[in-house]
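With one protein chain withheld, the remaining protein chains of the complex are depicted in position.
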Amino acid sequence: MSKIIKAENVSFSYEGDTPEERVEVLKNISFEIEEGSFTAILGRNGSGKSTLAKLLCMINLPDSGRLEVDGIEVTREDVTEDEIYEARRDVGMVFQNPDNQIVATIVEDDVAFGPENLGIPSEEIRKRVDGALEAVGMSEYARHSASRLSGGQKQRVAIAGALAMKRKCIIFDESTAMLDPLGRKEVMKNILRLNKEDGITVLLITHYMNEASLADRVIVIDNGGIIMDGRPSEVFSEVDKMWEAGLDVPQTTELLQRLRDAGLDVPKDIFDPAECAAVIKAALADRGCAI
Amino acid sequence: MNFDVAFGQYCEGDSILHRLDPRAKIIMSLLYIVDVFLAKNVFAFALLTSFTVAMAVLSRIKPRILLRGLKPVIFIMIFTGVINVFWYRGAEGAKPLVDWWIFTIYPAGILNAVLIVLRVVLLIAGTSLILTYTTTPLALTDGLERLLSPLAKIKVPVHEFSLMMTIALRFIPTLIEETGKIMDAQKARGASFSEGSLVKRAKALIPVLVPLFASSFRRADELAVAMECRCYRGGKGRTRMNVLKATFKDFAGVIVIILLGVSLVLLNKYTDAFALGF
Partner (left out) sequence: MNLNTEKCAAEFRGVSFTYNKGIAYEKKAVRSVSLKIYGGCVTGLIGSTGSGKSTLIKMLNGLVKPDEGEVIVDGTNIWDKKVKIRDVRFKVGLVMQYPEYQLFDETVSEDIAFGPKNMGISGDELKRRVAEAAKFSGLDPDLLEKSPFDISGGQKRRAALAGVIAMTPSLLVLDEPAAGLDPAGRREILGRIKNYQRESGNSVVIVSHSMEDVAKYCDRLAVMNKGEIVLYDETDRVFSHGEELRDMGLDVPEITKVAEELARLGVDVGNDVYTVKYAAERLIEKYGLGK
């Protein structure tokens, strides 16, 4: 598998008015993202995860370190604007506030905005827009006014916008934070589909632990650095460390932890309620408890 | 909030008027305005009125909605009507219809007033039929951008201007909704927007305007980042999904309006009927 993103010792600071006001947000971060993978990025507010997302979309460039996106080293001294533009074609972003990323009034015109910027021929754009809207289940809303859609629908339009650009990688920067449970489910379903079926690399920044538990890999950022990196089961089993980082663990993990502390021999890494119940029953039976 | 529906007055539909190229419609409505001012005598007005009514029928827009569009100008209509009734005397030596105290009304005055008011009605009904009722605001800015695109050669930022219009239209409903929310939030803290002197009321708006501005800047900032992420870098090298293609019907539409103008001039010249005095 090739790596779509390679970051080596990447640092980034926001300039203040004075040198003292300079805030170092990311400190020597190194990681690689495999093409086609699904990675969740967790971290408390202000931990630097949104800044990281902006670096990966090349809205900002790192102050130091090396960053390679889809084979293009965007931190090279002599990198040209065209090269960065080229790299940016492959990495899309869906933002937190659904309202602030929709440019056009009509749904299909908005989906077309990206491909239009790429200078793609009209008939091809039409095909891509129709396909993308179909993929996120929004075809019947193509001619609707975007402002009348629900939050979840707006985010699906934003996803369609990324699909129509044939992005290889899509970063979701707390895209479900402002949605209700139903909207969140809609968007998560679409994210999983485009990762599993279309092979699109997904980076999901979220505060919802049950969303992160669906990923192949979880990276936890705190205070500008990576503090945990592994499979969801590995990361969530460190309940105390997660709490210290201002985060949470799925309720199933917490229950299993409490039972383990009480001496019941149950695994750490179960996220599905039915599975969780099954392992508890099995462990109780092993102990010889009458059920 | 159904502002986006009310705004720009666009009425959904699929009539021939809806389907015309926005560029053709912009040209048509300009020519139509000229036509309206070309009509001078009763016959010309009759033709113009029939033409406009025919358009209204074609557009399948409810007469009620059309009449609603005239509401804002009712005052102007009454005002010009009344002025004409009293001031216009028509031919020298005409007999007044009413002559009482300082009021003298001539038959010509009434006719003149009717035609002048009709002119205002046709002007508004006709242009909104061709343009605002049957064209989405987006198609309008799009059409305008392309009509004006030659100006880009002399460094007029036509694309940027049109994009600004598009974004403004897109965000009007969002900002209206936001204003409502902020007003509610401040009312919940005891703010009052309907009490006290004018100065006091203006001051009461500060807690609404400051957050509204702050939020607009934040939105603008986020939108700029989102646009950059979507590979926007100005109008250069951009293509369009919907290419405007002028077809036969669009040329035909423009020609029909020109022919209408020619007919009006001919009617003015070769028919003998009451004509506008000025």
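To keep things simple, chains are lettered A and B as they appear, and every chain counts its residues starting from 1.
Following the convention adopted for this analysis, a contact is a pair of C-beta atoms (placed from the backbone, for glycine too) under 8 Å apart; a residue touches a chain by one contact, two chains touch by 3 or more.
What you are looking at is a predicted structure, and each value in this text was computed from that prediction instead of being measured.
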| item | value |
| --- | --- |
| Option from A:K189, A:R231 or A:R287 whose C-beta touches the chain left out | A:R287 |
| Omitted-chain contact residue, chosen from A:H207, A:K241 or A:K268 | A:H207 |
| Hidden-chain contact residue, picked from the options B:S15, B:S215 or B:N242 | B:S215 |
| Absent-chain interface as seen on subunit A, which is shown | 43-46, 96, 150, 174, 177-178, 180-183, 207, 209-210, 246-248, 250-252, 254-255, 258-259, 261-264, 273-274, 276-278, 280-281, 284, 287, 289, 291 |
| Absent-chain interface as seen on subunit B, which is shown | 2, 178, 181-182, 184-192, 206-208, 210-211, 214-215 |
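Criterion: only the chains that are shown with their structure count from here on.
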| item | value |
| --- | --- |
| Distance between chain centroids, defined by C-alpha means - subunit A, subunit B (Å) | 45 |
| Contact footprint of subunit B on subunit A as seen in their complex | 54, 57, 59, 85, 88-89, 92-93, 95, 97, 99-106, 108-109, 112-122, 125-126, 129, 145-148, 161, 165 |
| Subunit A partner contacts - residues on subunit B that touch it in the complex | 4-5, 136-138, 166-167, 169-170, 173-174, 218-219, 222-223, 225-233, 237-243 |
